[in-house]
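As you look at this complex, bear in mind that one protein chain is not there, while each of the others sits in place.
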Amino acid sequence: MGNTFGQLFRVTTFGESHGGGIGVVVDGCPPRIALSSAEIQRELDRRRPGQSRITTQRKEPDRCEIVSGVFEGKTLGTPITVLVRNEDARPEAYEAMRETFRPSHADFTYQAKYGIRNWQGGGRASARETIGRVAAAAIARKVLTTLFPKIEIVAFVTQIHEIVAKINRSKVKTAEVEATIVRCPDKTAAKNMIDLIEQTRAAGDSLGGVIECIARNVPAGLGEPVFDKLEADLAKAMLSLPATKGFEVGSGFSATRMCGSEHNDAFEKRGRHIGTRTNFSGGIQGGISNGEDIYFRVAFKPTATIAREQDTITSSGKKTKLAARGRHDPCVLPRAVPMVEAMTALVLCDHALRQKAIAKS
Amino acid sequence: MGNTFGQLFRVTTFGESHGGGIGVVVDGCPPRIALSSAEIQRELDRRRPGQSRITTQRKEPDRCEIVSGVFEGKTLGTPITVLVRNEDARPEAYEAMRETFRPSHADFTYQAKYGIRNWQGGGRASARETIGRVAAAAIARKVLTTLFPKIEIVAFVTQIHEIVAKINRSKVKTAEVEATIVRCPDKTAAKNMIDLIEQTRAAGDSLGGVIECIARNVPAGLGEPVFDKLEADLAKAMLSLPATKGFEVGSGFSATRMCGSEHNDAFEKRGRHIGTRTNFSGGIQGGISNGEDIYFRVAFKPTATIAREQDTITSSGKKTKLAARGRHDPCVLPRAVPMVEAMTALVLCDHALRQKAIAKS
Amino acid sequence: MGNTFGQLFRVTTFGESHGGGIGVVVDGCPPRIALSSAEIQRELDRRRPGQSRITTQRKEPDRCEIVSGVFEGKTLGTPITVLVRNEDARPEAYEAMRETFRPSHADFTYQAKYGIRNWQGGGRASARETIGRVAAAAIARKVLTTLFPKIEIVAFVTQIHEIVAKINRSKVKTAEVEATIVRCPDKTAAKNMIDLIEQTRAAGDSLGGVIECIARNVPAGLGEPVFDKLEADLAKAMLSLPATKGFEVGSGFSATRMCGSEHNDAFEKRGRHIGTRTNFSGGIQGGISNGEDIYFRVAFKPTATIAREQDTITSSGKKTKLAARGRHDPCVLPRAVPMVEAMTALVLCDHALRQKAIAKS
Partner (left out) sequence: MGNTFGQLFRVTTFGESHGGGIGVVVDGCPPRIALSSAEIQRELDRRRPGQSRITTQRKEPDRCEIVSGVFEGKTLGTPITVLVRNEDARPEAYEAMRETFRPSHADFTYQAKYGIRNWQGGGRASARETIGRVAAAAIARKVLTTLFPKIEIVAFVTQIHEIVAKINRSKVKTAEVEATIVRCPDKTAAKNMIDLIEQTRAAGDSLGGVIECIARNVPAGLGEPVFDKLEADLAKAMLSLPATKGFEVGSGFSATRMCGSEHNDAFEKRGRHIGTRTNFSGGIQGGISNGEDIYFRVAFKPTATIAREQDTITSSGKKTKLAARGRHDPCVLPRAVPMVEAMTALVLCDHALRQKAIAKS
């Protein structure tokens, strides 16, 4: 259970890091959307391992195949399945994991829940699972663009450890994000982040940080007022990503130190439509988008896999030492940027279809 | 759509702040759980308006009726409906709202989404909607206690504006929380918070803050590994509450400034079971509970309704001024404590039943 | 679980035959649909007990209250709750049922499933549960009429025991159905049916029969191709009604004795649209409506409650005799006609919204 996301644009991911492959079934995609595997591949390449010197060196080309749901370059309205084979799996590197619980990994909890686990790598808990999400989101973006041609979703790294970037959130473009391997559009900060990541890796340690995401030109009216508030679905989406520890939308935790008279966003006429003078709300009020920029921040913890030796115990309860030997990311954030965008696209696409169902046509 | 929460313990809330009433249908509650309306009433009384001098003075007794699903003091396994009538509604106080969008409220977004809204009060966006959640959670707690007799869920106010309490999270008990009207177990901080709230109300303004919640004695194995991670469902649950802007679990945003070697929670044998030496994970690893304390923090913005005059515009786009005349909370946190506990109980109860469905029996 | 029907037009019913009341929450109704309690009452009056001399004499006015979701005569887009109180409940009439399993009722199976049951009447298994469905369907019909102004849904009794009516399915109108208390538009057959029902009641026995339903002017394109085929959802809808034993759509069981060359419906141009020369398909092909009349038949068993003495056993396994003393219908079909129409409306409304979500706008 729990491998499906969305009510109308329904995304079901499957697959373990070591096994036949990883993929996704998207049910509910509208028909007649132009879609090619190249468009999906482009997004997968952004999350792929081995893309730069600061990511894991696992060599996975992550070539995707569209197995179903597309015909003569267009979606059929039927389930779209995308499959990516695992290629550079090295289960032998995980032999030690058969009996040992890695600290702050999911080994112990999977064992507690299921009484069994695929110890050859992270199994479902591996970040490889997000391949399915990114592939689905490439489709979601096509749907969103059909509905709202000017929509933009841009995520970027805004903090690594103590290094905080200076970024004009409202202006930042994808090209600037992609311009550095750490995906931080502040070039000075980016350089420092890259240096710190390399030093930290050399020291056998790992780092966390913050990713910010902005969605522009989302029309007013998306989101549901009670449990499926737009920010609630975004929060769930982000906290469902591996290694995330926190989420804040608009003013976020800083709102807790403000007074209502400062924090309230005054409405104002802006040409023919209604906008707000400030945007502490983060583009969402009462769970529903108000037409302003939607923005939020996601906290990522330092990667649990580190080369440094750590204390732990085996499944039979014996004390032991552990030092990671698999290839891994010293800092997940650069590769998590497309994942954050992906989950944002899935949430917005689902709510766009939900709104379409009840809107006056 | 979006008025139902949970997969197996399914909670559907209904009702507007002004109208026939507010309530909830709980589908999926196991049979033969002892349940009385007094048990539900006790929780409702904790969230009820007018309970202290620092909350809204709206006089709602919020008497609940169990309409269905309980027979001779026990749940039947059929849907349990709880209904609370609105009594002290004063729609005339909202006459000005008919045409005016209150800043940082949901008036504008409801109008954008639905093309209609109940302008006599907040409608579905009113915090009165949470009556249904709190009632449902009173039932969820009974189910949880049946399954895990030692489980405890305790939320408390840990920050109001700039006042930060000192609280030993692992020890705090409900009685200490209920001992102050601001629901902060640090008595010194509580006094300061109460004073600040009263001053702020007098000044026609409002305050935000942080609520922390801890769940103890939750067994390992609850939660689903991918989209329905326990922290993801908690994040959604919290961000679905009115006025929330952020969520962090375990180390939260502070994890972003830590190294993996500091942050990883080493496993250790603790008597007959396996525990962790530290608990930066917040009791959840890979989306699944690990048996340690689950804890998280929720950011609340300052109440949008303030007595001070604000600029805004009407639905036809004319500039106007607005000063709240309805009764309202200068700070939602004291009354939000039972709401945070309620949503926690709903998430845990749902995941407990989900785990029961697949566990070896 | 299992008390919710529909994906987008989501209907959750609640309540037992003896207890606080019966009702429904409808989530997902589009906003700005004109709706009054009188419109709901009209449909409830058609299913109400005591409406004629051939139904149960239980005196339930079944007055409905709209508790939420409607404002100034229009739907808000929020959950619509309709509540009907139980009034003429006589639990004492059921005292004998406390320990005794009535044959072909749900007493034994509820006990087996839940280990508890509301023995004061049928509980959730009572036909009173369908009040919620009929109320929801009154709303669904308003939505359908908004989307497809010419849509018509007409059900009627076509067989009671051995009496088979002659009815021109394609022409029959609601007024003709309502013209007889047995709801059979063939007046001669209707008279015979009524006589037979009265004789059978006098003899302490009960009767079954067949209801047919036709939906006209449903546009092509409603229904989903795989599991949620339109006929599959109709079949589920009908078999979820109390006392139903069978369902057939279009040619139904008679198709099993036909050859493909006879059964295939040839396409033909009909003015500007495409129709079929025959309609053995019953208006649905590959799970999707084709624009022709949708029609199907539903088999109802004879009422399980009979005055005649029957053998049975108690919950402790002792042999005993039982003769019904509660008020009951000697034949459920006249009152089941609005229930069949109701479930049809719910299925069509849900699929109409689902199609709206993906259709080119």
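Letters are used for the chains, namely A, B and C, taken in the order the chains are written, and counting of residues starts over at 1 for each.
Here, contacts are C-beta pairs under 8 Å (C-beta built on N, C-alpha and C of every residue); 3 or more make two chains touch, one makes a residue touch a chain.
Predicted model only: the values in this text are computed from it and were never measured.
Summary of contacts with the chain left out: across C:55, C:120, C:180 or C:251, the touching residue is C:251.
From the options C:4, C:17, C:55 or C:120, the residue with contact to the chain not on display is C:4.
Annotation: of C:151, C:288 or C:340, C:288 touches the absent chain (contact as defined above). Where chain C meets the omitted chain, the residues involved are 1-5, 7, 13, 101, 103-106, 108-110, 112-113, 115, 124-125, 129, 159, 161-162, 200, 204-210, 220-229, 231-240, 242, 244-253, 255-269, 274, 276-277, 280-282, 284-291, 299-306, 308, 310-313, 317, 319, 354-355, 358, 360. For chain B, the list of residues touching the undisplayed chain reads 7-8, 28, 30-32, 77-78, 225, 353-354, 356-361. Remark: the residues of chain A touching the chain excluded from display are 1-4, 8, 10, 12-16, 19-23, 25, 27-28, 31-32, 65-69, 71, 74, 76-81, 83, 113-118, 120, 123-124.
As a working rule, only the chains that are shown with their structure count from here on.
Rounded to whole angstrom units, the spacing between the C-alpha centres of chain B and chain C is 39.
Separating the CA-averaged centres of chain A and chain C is a span of 46 Å. Shared interface positions of chain B, defined as residues touching 2 or more other chains, are 1-4, 13, 113, 115, 124.
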